[in-house]
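Omission of a single protein chain aside, the complex is shown with its protein chains in their original locations.
Chain IDs A, B and C follow the sequence of writing; residue 1 opens each chain.
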Amino acid sequence: MLLKHLREEVLEANLELVKRGLVLYTFGNASGVDREQGLVVIKPCGVDYDELKPEHMVVTDLMGVIVDGDLRPSSDLDTHTLLYREFPTIGAVVHTHSEFATSFAQAGLSIPAFGTTHADYFYGPIPVTPPLTDEAIGGRYVHETGLAIVARFRELNLDPLAVPACLVNGHAPFAWGRDAHDAAHNAVVLEAVANMAYRTMLLRPGAEGVSQALLDRHYFRKHGPKATYGQ
Amino acid sequence: MLLKHLREEVLEANLELVKRGLVLYTFGNASGVDREQGLVVIKPCGVDYDELKPEHMVVTDLMGVIVDGDLRPSSDLDTHTLLYREFPTIGAVVHTHSEFATSFAQAGLSIPAFGTTHADYFYGPIPVTPPLTDEAIGGRYVHETGLAIVARFRELNLDPLAVPACLVNGHAPFAWGRDAHDAAHNAVVLEAVANMAYRTMLLRPGAEGVSQALLDRHYFRKHGPKATYGQ
Amino acid sequence: MLLKHLREEVLEANLELVKRGLVLYTFGNASGVDREQGLVVIKPCGVDYDELKPEHMVVTDLMGVIVDGDLRPSSDLDTHTLLYREFPTIGAVVHTHSEFATSFAQAGLSIPAFGTTHADYFYGPIPVTPPLTDEAIGGRYVHETGLAIVARFRELNLDPLAVPACLVNGHAPFAWGRDAHDAAHNAVVLEAVANMAYRTMLLRPGAEGVSQALLDRHYFRKHGPKATYGQ
Partner (left out) sequence: MLLKHLREEVLEANLELVKRGLVLYTFGNASGVDREQGLVVIKPCGVDYDELKPEHMVVTDLMGVIVDGDLRPSSDLDTHTLLYREFPTIGAVVHTHSEFATSFAQAGLSIPAFGTTHADYFYGPIPVTPPLTDEAIGGRYVHETGLAIVARFRELNLDPLAVPACLVNGHAPFAWGRDAHDAAHNAVVLEAVANMAYRTMLLRPGAEGVSQALLDRHYFRKHGPKATYGQ
């Protein structure tokens, strides 16, 4: 079986989203990329998670052309492949409609960095795209969703691995990471961070985020050449 | 046993509501209709879900006259049968007191279409009826509840399959669908959508719903002759 | 064993509170009364629910004098016995610190009857006592807690079986019923009703409760000589 290991990782990432309560029915998908072969492994569309097996995964090239698989790929495929093409350091993409992150996306609000939980994973606010134009929605919509994420990151001059998630306005979050495990982990933490940001904002309207010093301290404790966290 | 398959489907829909946390004790009911025979299968009233079996289901005609069954039917029977008579395209009805959808019903507010999760299932806001008049409450109350739903849909010129749910003011939601599985699924998604609409409104009072273009794009991706979602 | 059946019922009511998520650690207690013998069966104080057995229950008379049992009774005993003496129609009392009902008690707010879920169980708002005076707190505090509940019900001219719960200001809810099963059931529904009232009030500050007609319709559908609900 082509890309057996990557299929297993992508399946496991999909199941992690279910286990953590981020996915209702089939509202989510994860994919991973093999950079050497230029191939993407993605969940098929609308299949129950209970029945998902590695052989159900769909393999496409970086333009989304199916290379292997009998099932139709996730309907969000074109967003995934665009992110792989534009963000060359990422190895996996995850999309969910998780409750709190989606509520921020629906409100058109980015998630401020209110605390160290956030700073441990996201080096600054998690951005939200502007609403898509009617033209973009009426055109290559799924592709345009990816373009909106990339444009927002370029505009804010963000490193996708330093802020491994983006909210799509009126839609829901996308998260990513170095590999499928990392991307799913980031999506789970994103939801926890969104939950606490929501409560922080209701407790104290106008609350400000953490200082740059605290953001730096926590982020670089876990990331970069001077990281000290873990074993 | 009369309508064995439909009884099983209706039972399964009732259990799906419990499994998804939409029902506390016996606060919910599901029914299905056999259009050819003009018969309705509905959950009995006030029986524990743990003990429900297909043979406990009550069979009535479309006017609610019992045709088969030893138990009393759900106290909401007259709302179900009225919906079957007035909405000829639906095949099943579900009623719950699920937490977030009921809170909107209690507040007398419709649920705006704030995002694509909503648009994937409901083609526009989920309406709420006006409060029932004292006369309606004092008269054929359960029947009047159905009338209020139908009147609201007529007033808004809504297709019941395009917006497969309605909130009853001061009461709780009804949802429906092509069959029992579909109706229960819609009730579960309704609750998720209500949850996120609630949080969206608290995060951003005055938030506006998605554009008509986005509503169209997502709704027609999953519904109608040009649907592309699923296998 | 004295009052074997009542001990089992009271134990089961205590466990129902845990099962439904109303009780953290040992923050709750249930009791039942045998009106013929004038004896009360109550949970012992501070014992883990996992280890509770019928023989651990403490038996007292209506003045709270221990008649049988090696363990110390729940610290709220004096509230329970006072309620039995003053509300002669009730057969069981339950106390929890459940999340939403306790939040209303802490806010010093009664729970308005916003919908039919409420009206099916509680014939009007669930009242809250005024704060206890420093004298009452410094005196026979637990007894005074019961007095405050009774005084509030007298003041509002409420039938304890028609409104089977009260919030104690700055403290938490007490619920009751015809028997232990009924009292625990009411405590569980109280929490669900408080949850939805909370969300209703946040969605629509100033929201009004249901009409008297709807309150009547739903309450008397399930209670009184003309009740039609259930089998």
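Quick note on the criterion: contacts are C-beta pairs under 8 Å (C-beta built on N, C-alpha and C of every residue); 3 or more make two chains touch, one makes a residue touch a chain.
Since this is a predicted model, take the numbers as computed values, not measurements.
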Checklist line | For the chain not depicted, the shown chains it touches | finding: A, C
Item checked: Residues belonging to chain C that touch the chain removed from view -> 24-25, 27, 44-47, 71-72, 75, 97, 99-100, 102-109, 131-132, 134, 137-138, 141, 170-172, 198, 201-202
Margin query: Take the complete complex as the reference. Which residues in chain A touch the chain that isn't displayed?
Written below: 114-117, 185, 188-189, 192, 195-197, 199-200, 202-204, 207, 210-211, 213-214, 216-217, 221, 228-231
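Here is the rule we use: only the chains that are shown with their structure count from here on.
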Note to self: With centres defined as the mean C-alpha position, give me the chain B-chain C separation in Å.
What the structure shows: 33
Next item on the list: Just give me the whole-number Å value for how far the CA centre of chain A lies from that of chain C.
Entry: 46
Checklist line | Multi-partner residues of chain A (each touching 2 or more other chains) | finding: none
